[in-house]
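Input: one structure, supplied below.
Yeah, one chain of the complex is gone here, protein chain that is, but the others are all in their spots.
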Amino acid sequence: MLESIFQNLINALQWGSFYSLIALGYTMVYGVLVLINFAHGDIFMVGAYIAFFIATFLIGHFTLPGGAVLALSIPLTMVLTAGVGVTLERIAYRPLRRKGAHRLYVVITALMCGLVLENGNLALLGASRKSFPELVDKVVYTVGSVSMTNLKIAVVISAISVFLILQFIVTRTKIGMAMRAISYDKFAVPLMGIPIDTVIVFTFVLGSSFAGLAGLLFALSYPILDPFMGAIIGWKAFIAAVVGGIGDIRGAFLGGFLLGFVEILVVAFFPSTYRDLIAFTILMIILCVRPTGLFGVAKTTKI
Amino acid sequence: MRRFSVPALLLIMSAALVGMAYQEYIDLYIQSVMMFICINIILSSSFNIVNGFMGEFACGHAAFMAVGAYVSSVLNVMLFTNDKVFGPPVLSPDLALYFFPLVLLAGFVAAALAGLLVAIPSFKTRGDYLAIITIAANFIVTSTIINIDTVGGSRGFMGMKKIIYAMEDVVELPWMLIWVIVSTILSVWLIRRFVFSTYGKGIIALHQDEVAAEIMSVNTNKMKVIAFMLSSGLAGVAGALFGHILGYINPGSFGILKSTECLVMVYLGGMGSLSGSVLSAILFTLLLEGLRFVIPWVDGGLHFIHLLPDAYHLSQVWKWVIIPLILILLMQFRPEGIMGNRELSDVFPRLKRWYSFK
Partner (left out) sequence: MAILRINNLTQHFGGLCAVSNFSVCFEGRELMGLIGPNGAGKTTVFNLASGFYKPTDGEIVFNGNNIAGLKPHQVTAMGIARTFQNIRLWNDMTVLDNIRISQHHNLGYSLMDAFFRTRRYASQESRIESTAREILEALDLLEFAGELPKNLPYGIQRKVEIARALSIKPKLLLLDEPAAGLNSSDVQDLIQLIRWIHSEFDIAIWMIEHQMAVVMNLCSWIKVIDFGVTIAEGTPDEIQNDPEVIKAYLGDEEI
């Protein structure tokens, strides 16, 4: 009994890590742009596919050991995925920001960009699922009768490291301070001599590269890729970010793990088809009862 | 005389359409395109109530379509057909014709009640958060249907074709076409009556300044409930008609893609323009159908000039790249859509001579 609890705990930690990594991206962009980048889950998907192409390319053209391929893939994937995110910002969101367009239009654009990425992938690459090559031998560690693979541990460690890095950047560096400043008052920031576009691009770089990392790790853990993998995970990560309090990194991080735990609990007691239903119901309830989430701060309007 | 010009025109056009369908001058494909145009008109204009006139940002319209589709289909199949799950018909199939409007009404009511699911949260939330709530509601509705095995779950539900046969057995007319046309005219008429009355203008006031509306004696919560319920209810009617035309429904057809279609139609036509949403529904449906032919031509053409590798063919999935792209371009270059928030009579004032619009 206890072992299955621990087993489930490990799984929850793993899924929670994926959600956290993606939720961090959502929350950062929201903090800086007050925009829910609905396309972020699909950037995760793009990251996974980029990782796939890089890995198969490296394996095919150079005979490198799996570990080396992995070591090369990680930074390449992160950089390229960051590129995708920045491109999205540049082509779709920045022009609207320049025009001072209503936020509604930007949100719709974000939703649509996500759909373009998903369906574009499906249209260009076809419906056959891609299978990610095995790069690292799985090593199973067993403590008692609880087993965990080195991969799962790596995933959790990555999530925690990323969170610590981000927390450092946001609280200790100048650009992190600029990011926080923008979330309070977008108009004052350029007046203080801070190049707002640079900060925004930096935010997208951070968010997208970590989503890319999540994509790579996910592809390693669950090697079958499909164009819509980002959609539902993106939504779950988004739920996590909202539950934690969107705009706050700690909220996203904790929210991700919270959601991971809740899902594992649900699957333990209910049929698995209920998993998504319950996740979304939780979202609804939180949004109705405490829309600012765990760490968020309520904004009041002056009448 | 001016009061009756447009109704008379509509009556003549509808009668002509039905007549041609009956005589089989227009084939089934054209008939179904016409019917989908009408269904999209209902979807687009009902969605416009909430997203356009009331200025909210709901994204889950397809959820209410699903409710209406399932409730009315299950009701009809249960009452009038011999079904594996529901058993023999409860009432005689001959009555299916007379009960159809009632079944549509049941779909309306069920969907309207489901609309409360988003109406109540809307009291306290707006903008992005309401968008999320409505998308979540969309997922919740489809997930719930997937989990209900008696209506087929993710495999879908069918049997509605038998209802159509039952109706045609009584009087041989293209009944679905008739019901669709009548429902469309009724929906647009209802919406128009609502939005152009002082009562309905309350929701426009709500949009432009909610605080001022509340202080000027508009019961904003009640208006939100009415708007959401009317909007969802009509979406339910559209869903019911959709289900019966296809003869088969499954939760997958009422997901985020369907809601996206509704979003495109509303913003293409113009938030807050009834004539805009009717126009954009027509244009959009024709566009979708047109792409069915255009994509293979483009594919052929691109292969002919050797721009595409031989193994690769443009599939219909490109439709789903083009549609979101349209909306993205719209947001960039003409976010107010075709008509903005004006009506046909504002753009062409001469029309006012022929028909009293408001």
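The chains carry the letters A and B, assigned in the order they are written, with residues numbered from 1 in each.
Just so we're on the same page, contacts are C-beta pairs under 8 Å (C-beta built on N, C-alpha and C of every residue); 3 or more make two chains touch, one makes a residue touch a chain.
Since we're looking at a predicted model, the values are computed, not measured.
Enquirer: Touching the absent chain in the whole complex: find that residue among B:Tyr22, B:Phe86, B:Phe194 or B:Tyr312.
Expert: Going through B:Tyr22, B:Phe86, B:Phe194 or B:Tyr312 one by one, B:Phe194 is the residue touching the chain not shown.
Enquirer: Taking the entire complex into account, which one of B:Val85, B:Ala212 or B:Leu329 touches the absent chain?
Expert: Of the candidates B:Val85, B:Ala212 or B:Leu329, B:Ala212 is in touch with the missing chain.
Enquirer: Which parts of subunit B face the unshown chain closely enough to count as touching?
Expert: 190, 193-194, 197-202, 204-205, 208-209, 211-220, 226, 341
By definition in this document, only the chains that are shown with their structure count from here on.
Enquirer: Quick check on the complex: what are the subunit A residues that touch subunit B?
Expert: For this pair, the touching residues of subunit A are 36, 92, 95-96, 101-109, 111-113, 115-116, 119-120, 122-123, 231, 235, 238, 242, 271, 273-274, 276-277, 280-281, 283-284, 287-288, 291, 303.
Enquirer: For subunit B, which residues are in contact with subunit A within the complex?
Expert: 57, 59, 120-121, 124-125, 127-129, 131-133, 135-137, 139-140, 143-144, 146-147, 211, 256-257, 260, 263, 267, 314-315, 317-318, 320-321, 323-325, 327-328, 331-332, 335
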